[in-house]
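The block underneath contains the structure these notes are about, expressed in structure tokens.
Removed: one protein chain of the complex. Kept in place: all other protein chains.
Going by the order they are written in, the chains are A and B; count residues from 1 in each one.
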Amino acid sequence: MTASVEEIRAEVKKLLDEGAVKYVIGYRNGSAGPFAAPAFFTGAGEADELVWDPTCFHNLARFLADERREDVCAPEAEEDGKKPVGVVVKGCDSRAVAVLLQEKFVDRDAVYLIGVSCEDGGVIDEGKLARKLGTAKVEKIEFGVDGGFVVTTDEGPIKIESADILDDRCVECRAAYPVVHDVVIGEQVDRKPEEPYGSLDEIESLAPEERWEFWERELGKCIRCYACRSICPMCYCDECVADTIAFAVTADTTADEKAQKIKWVERSPDNSENFFYHLVRAMHLAGRCIDCNECERACPVDIPLRLLNKKLEKEAKELFDYDVGFDPDVPSLISSFRDEDPEDFIR
Amino acid sequence: MNDRFEPKIVAFLCKWCSSAGSDLAGVSRMQYPANVVPITVMCSGGVSPLYIFSAFKRGADGVLVSGCHPGDCHYIKGNLYARRRLALVKELLEHVGLEPERFQMSWVSAAEGAKYTELIKDFVDTLRPLGPQAKLRRRV
Partner (left out) sequence: MKKTGVFVCHCGINIAGTVDVKKLTEELAKYPGVEFSEDYVYMCSDPGQNMIIDAIKENDLDNVVVACCSPTLHESTFRNACEAAGLNPFLCEIANVREQCSWVHRDMDEATEKAIKITRSITEKVQLNEALEPISVPVTQRALVVGGGVAGIQAALDLANSGYETILVERSPSIGGHMSQLSETFPTLDCSQCILTPKMVEVSKHPNVKLMTYSEVQEVTGFVGNFRVKILKKPTYVDPGACTLCDECTKVCPVVLPNEFDMGLTGRRAIYIPFPQAVPATFTLDDKGCPGLLPIACGKCADVCEPGAIDYDMKPEIIEEEVGAIVVATGYDLYDKEKMAEYGYGKYPDVLDGLQFERLLSASGPTGGKVLRPSDHEEPKEVVFIQCAGSRDPELHCAYCSKICCMYTAKHAMLYKHHVHDGQAYIFYIDIRSGGKDYEEFVQRTVEEDNVLYLRGKVSKIFEEGGKLKVWGVDTLTGKDIEIDADMVVLAMAMRPSAGAAEFAKKLKIGLDKDGFLAEAHPKLRPVESVTSGVFLAGAAQAPKDIPEAVAQASGAAAKAINILSRDQLFHAPMVARVNENLCTGCEMCVMVCPYDAIKLEEDVATVNEVLCEGCGTCMATCLRAAIEVKNLRTQHVYDMIGACLVEI
């Protein structure tokens, strides 16, 4: 079973009808291909265009960062402008919102969270789907009745087992039911993956030199387009250490400051610069990345970025018993410690 | 000078314990290899992962971060934040295949000149057989 799109539409329609929200961020059909795309619903009449299917990959929490920026730009907004923004959130997306709440980047009363339970489902992996179906042209992908998927191609509908095309992050998901929400559509589930960090097994089993070769090959592909950064709901800094272009220049910025702006990393996509960028990004996301895996999906050269972020999520759990994005009220991973934190690596 | 490889090491020492411990090694005329250039910071808690990555990128063969023992931090608990943050740095560096020996963290108190001396000797001995650190170094 899975949450019904009708129920989601009804909720969105109600919110917009009542004027309870400024607008709703959800999904509608994409302009090309069978995949859903993020959409902003401002009128109740548009609600019927909302979709809910296994291609709703996008982490819509991403758009809250932009919302907050506008907020800062127009602090004296009209009454209407102060209404919360409705957002459709899967379990993973709700964890991202939890982190944004934890970092006080988003106020709880600035969002109305329309949670959707993934129950026993999740989103598909485009790559797995392509490998499964080969050249067949996919028209539609829907949730099956028994946890699998129904994919309609130009040759008609096919049933596909969940295991075949479910995204890895959904296989390892620990929050199929939203952790923060104002309303939830779908059944309450408590899904516990057998191996929450199973996708790391392979790389962790490699010898250090093999690991190095793996990352040298993968990160060597990076063209530094920063798609991973642009799509990440946690990458909301105005200024990024990774490039000097995003340096926030204000009226107070002196010429000295501009000249002195540290070049931590060169813009050229050399391997050493790519490593630096991705290491810094991984550290920056430690204790913040909730494994929506949008970075990897957005990456045009297919770098397995999830293996970097997932590694630190795993270490946060195993070394410090820290769960990312489950409780907005606890101190963040790096702004806290326990007396018993391991120090066997320290001499 | 002979031909053996001399690793270049940057050491971030907290002012109150580790730098003072290193001073004590000097006062006691202990001897250790000259491969380490110390940078005194106020507290190990102030050592950003950026410093470590940047040192490797700019050619360090090894990086050491040293602070006060838990409970002895001049700033009460800065070293405990460092312990957590740098544990993640260490895991990450190993995850991408850097030799684990190249990043070292230690607790050296103001009284532990001898420990600092041993630490540096051992660090240099460990790094020598590894040769130059080429993985994260900027290639120009």
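We adopt the following convention: contacts are C-beta pairs under 8 Å (C-beta built on N, C-alpha and C of every residue); 3 or more make two chains touch, one makes a residue touch a chain.
Computed from a predicted structure; not experimentally measured.
Student: Who touches the missing chain here, A:F105, A:Y197, A:F214 or A:F345?
Tutor: That would be A:F105, which touches the missing chain.
Student: Thinking of the whole complex, not just what is shown, which of A:A10, A:L206, A:I262 or A:V301 touches the missing chain?
Tutor: Counting the whole complex, the residue in contact with the absent chain is A:I262.
Student: Using the document's contact rule, name the residues of chain A that touch the chain not shown here.
Tutor: Within chain A, the residues touching the omitted chain are 103-105, 236-239, 241, 248, 250, 252, 260, 262, 264, 284, 331-332, 334-336.
Student: For chain B, which residues touch the unseen chain?
Tutor: Within chain B, the residues that touch the unshown chain are 1, 8, 10, 16, 19-20, 22-27, 29-34, 36-43, 45-51, 54-55, 58-60, 71-72, 74-78, 81-82, 85, 117.
Please note the rule applied: only the chains that are shown with their structure count from here on.
Student: Once bound in the complex, which stretches of chain B touch chain A?
Tutor: 49-50, 53-54, 57, 70, 77, 80-81, 83-85, 87-100, 104-107, 119, 135-139
Student: For the complex, give me every residue of chain A touching chain B.
Tutor: Residues of chain A touching chain B: 203-204, 208-216, 241, 264-266, 270-273, 275-276, 279-280, 282-283, 286, 308, 311-312, 315-316, 319-320, 333-337, 339, 341-343, 345-347.
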